[in-house]
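For subunit A:
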Amino acid sequence: MSVRVGSNLEKVLAAGQFAVTVEIGPPRGPDPAEVRKKAGFIRGIGDACNVTDNQTAVVRMSSIAAAKILLDEGIEPVMQMTCRDRNRIAMQSDLLGAWALGIRNCLCISGDHQKAGAGGKLKGHPGAKNVYDIDSIQLISVVKGLSENAVQEGGDTISQAAPFFIGAAWTPFGTPEKFRVMRLAKKIAAGANFIQTQAVYDVVHFAESMRKAREMGLTEKAAILAGVILPRSSGMLKYMKANVPGVDVPDAMIERMKSSKDPKAEGVKIAVELIQALKAIPGLRGVHLQAIEAEEALPEVAKAAGLFPRPSLG
Partner candidate 1 sequence: MNGQAQTTAFEPDIVVLYCGHCIREDRSIISALESVKGFSARCSMVSCSSQIEVSHVLKLLEQGVDGVEVIACSEGACKSLVGSARAEKRVRYAQTLLGNIHMNAERLGISRKKTGITVEDIVGLATERADAVRALGPNHMKNGGKK
Partner candidate 2 sequence: MIFADCKPIEEIVKNLKGSKNVLLIGCATCVAECAVGGEREVEILAPLLRMALEKEGGPVQITTKTLEKQCEAEFVEELVELMPGVDAVVSLACGIGVQAVADRFQKVAVFPGVNTSALTIREEPGLWATRCEACGDCVLGETFGICPISRCAKSLMNGPCGGTRNDGKCEVNPDVDCAWTLIVDRAEARGALKSLMEVRKTKNWSNSRHGGTKRVLREDLRV
């Protein structure tokens, strides 16, 4: 695929390299130093770094602001935009602002419902009015309109195009599974350039989903990156299997973590094995590496998986 936007992630993929993206969650407060601290952990590990948008409907520093801080730290961000909190007017306005600040990658997702923000120790804002003016697929078309045709959703033009490398999410094992590749196709048809999947622990199952995607010609049109979330304990894997929709964890893996004397080290080994197995899947163009509240563990994973250092393309 050719380079249209000029983002680092786009260039790495265009050069045929196996890409790596990472992710940080902005702080629940206004201190930019916290963003810089997380930036320090993941520096050099990925070709770009996702910055979540009020993930689980918990108020955090905005994705765009935190993304700009990352940019100033020399790290390429992938801003995220959910459909929960903004209508199409605010979204387009924020996208123009993000582009003005130098942000070039945008992941378009539905976003967790605000009920999710009230859980555990947090009160959140379950009483907030939700927006959901447009859905993630419509958002992709809106970003495409601004990127390629300098046109707003309502039809008015903007003064110049704001090219974005457009991302979307894929949960290949979500119910109803038969529709998930079709929904992926819709996202790509709407304009998605790259895809980041929900965490994969069952490579065989994922390879099957990738086969269907290949058969539909989707792997030619967009770069799919498999999600890899570093396991830290058997409890974490059990929790994800039971509570996170679309995450399929083989029982053998849970057992393996449980019986290990050093679960953290075992988790790194598992992540490395997953990455190596995923690399072998035809049509897979990279991985989206995450470590929940343990970003400092990612460099070890990247190095052990042979993904470090990242290519530096001009």
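On the choice of candidates, all candidates are chains of the complex that A comes from, given by their letters.
FYI, a contact is a pair of C-beta atoms (placed from the backbone, for glycine too) under 8 Å apart; a residue touches a chain by one contact, two chains touch by 3 or more; residues count from 1.
Bear in mind that the values here come from a model prediction, so they are computed numbers and not experimental data.
Going through 1 or 2, you find that the chain touching subunit A in this complex is 2. Those residues of subunit A lying in contact with candidate 2 across their complex are 83-84, 88, 110-113, 115-116, 130, 132-138, 141-142, 153, 169-171, 174-176, 178-179, 182-183, 185-186, 189-190, 198, 245-246.
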